[in-house]
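A protein chain is absent from this complex, but the other protein chains hold their places.
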Amino acid sequence: MEIVLNVVKEKIRKKMLYITTVLGILVVMIFSSDMGSLTIGGKNIKDYYVLIPILINVVNFLSGAIALAMSITTIPNEYERRTSHLIWSRGISQSKYHIDLTIGNVIVSWISGIILYITLGLFAIINGYNNMLGLIFVAILFMFIYTAIICTLTSALSIKLPTVITGVIMIIVFLGGALRSILKLMSAVLTGFGGTVVKRLIGLFPDLAGLSRQAGNLIQGKPVDIHVIVIGLLFIWIAGLGLILFRRKEA
Amino acid sequence: MNEMISLENVTKTYKDKTVVDKLSLSVGKGEVFALLGANGAGKTTTIKMILGLAKVSSGNIKIADGTKIGYSPETPYFPPYLTAMEVLSYYAGIEGDKSKKDKSYLKKLLDVTGLEDTKTKVKNYSKGMIQRLALAQALIADPDILILDEPTAGLDALGRKHNLELLESLKKAGKTIIINSHILHDIEAICDRGVIMKKGKVIDTWTNGVSHESLEDKFIRLVGEE
Partner (left out) sequence: MKSLNKKIGYAVYGLIGAGLILTGFITTERGLKGDDRKEYDRVVEDYAELGDMGFDGFRPMDYKVAFSNGEKDFVIDYNDGDYEVSERKAVYEGLVGSIYQNGNEFEVVVPEYDTWIATGSSSQLSSVIWHESFHAFQNTKYHVLENASENGLSETELAERIDSDVEKKNMYEKELEILSQITDEEKNGDAETIALEYINVASDRDKILSDEEKVSEDFYEMVEGSAYYVEASVVRYENGEAAYQDKYINEAGNYIDGNSKYYHHGMMQCMLLDELDPQWKASYNFDKPLDEVIASYVK
């Protein structure tokens, strides 16, 4: 628990978290107010009810980006600074150490996500959609899964791989997951063996777009696909397995 | 002699490079033991293997059952936004022993190492203060063995003196101490015996007060010649 809390304290002190959160709040503000206008299919979207699934996508994406940026250096930094020496030498297992560091990051990403969702809620009230408020806060659960996937995958990879390689892989996975629906559509026109391979590869990305879509569905009163949630949790489980099994040779 | 740690033919290789080569030594209870050698002699790797921070390629390291080890690294990093008390409280929490989280107990550790329980953050600490804090955190679990990597390096004369006095008192309290240091005067002042390492091998042993040759002369003679 000490390690978890220490990560939370350390990250909260990092300015990056504030900058990204402020940026997120700005994005929500711009989309939610008359200052900006979002055009879809030539139509100007002002209705908050229509806008909310799009905003959820944006907010989840920002939370995911924060999660990625935070997680990528956490474990490598521990070894770089040799803080690991004082942990390992106290008989703390690598898996516990790595899991605690990851949980710390997950909690911080959740905190920043919650701040963004509170902004969403405020703008729902401003736009007169008070009745949506409860569901917006339930939709936070989808953001929890979304960011936890990114944190756990990034952390697990960062145990074994150099930071740059983890970064490249995770940016691809993150964008692939967030744009999975679009990629799926683009790949739908592909034919032959190459097309099948591309479609299979896209299937390997975590369905981050799907999670945001389910959150949007929840708020709009449409059916929520449980399968997307289960597969999201399975991704976290697999990454968690990586946190348990991947080990550094030296502290 | 009541053996606390013994190394038998311990070897550490990284790819093709042998960093520690068939090292054998033993340290008895209450002894203050020195690991001596130039940079790259394999001292830190030996310490890392004893602490389990690096795997042994071959050979055996035996540590007496139930032995608690405290470790003070050469270049410690502590979260800069914490106070000394918070740092100790953090590591005490990691130890998992609730009694060690007690504030008065931790304050005593700060007193012993010459630090004060103030609101000053670690980021404002001098190197000497950080070194002392490293020593304080090594003492949290009330260890049987203390492993200290360069405990007096980079300290001013007063700091060194204080640290040596502290080590002396720990020695008197019956702690077994393993020191890795370049500062041979300090070694002579505090250590009972030690080994001189070169290229991963023990090239000689040293026992305090046995020879007329000073440790420094001996060291230069053995390590300096190529």
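Chains: A and B, in written order; residue numbering restarts at 1 for each.
Keep in mind that, in the parts below, a contact is a pair of C-beta atoms (placed from the backbone, for glycine too) under 8 Å apart; a residue touches a chain by one contact, two chains touch by 3 or more.
Small disclaimer: the values here were computed from a predicted structure and weren't measured.
Participant: List the displayed chains that the omitted chain touches in the full complex.
Facilitator: Answer for the hidden chain's contacts among shown chains: A.
Participant: Which residue numbers on chain A touch the omitted chain?
Facilitator: On the side of chain A, residues 40-41, 181-182, 184-185, 188-192, 195-196, 199, 225-227, 230-231, 233-234, 237, 240-241, 244 touch the unshown chain.
The rule we apply is simple: only the chains that are shown with their structure count from here on.
Participant: Per the centroid of Cα atoms for each chain, what is the distance between chain A and chain B, given in Å?
Facilitator: Those two chain centres are 43 Å apart.
Participant: For a test of understanding, state which residues of chain B touch chain A in their complex under the given definition.
Facilitator: Residue positions touching the partner: 48, 51-55, 69, 71, 73, 75-77, 79, 81, 90-91, 93-95, 137, 141.
Participant: In their shared complex, at which residues does chain A touch chain B?
Facilitator: 1-3, 6, 9-10, 13, 81-92, 249-251
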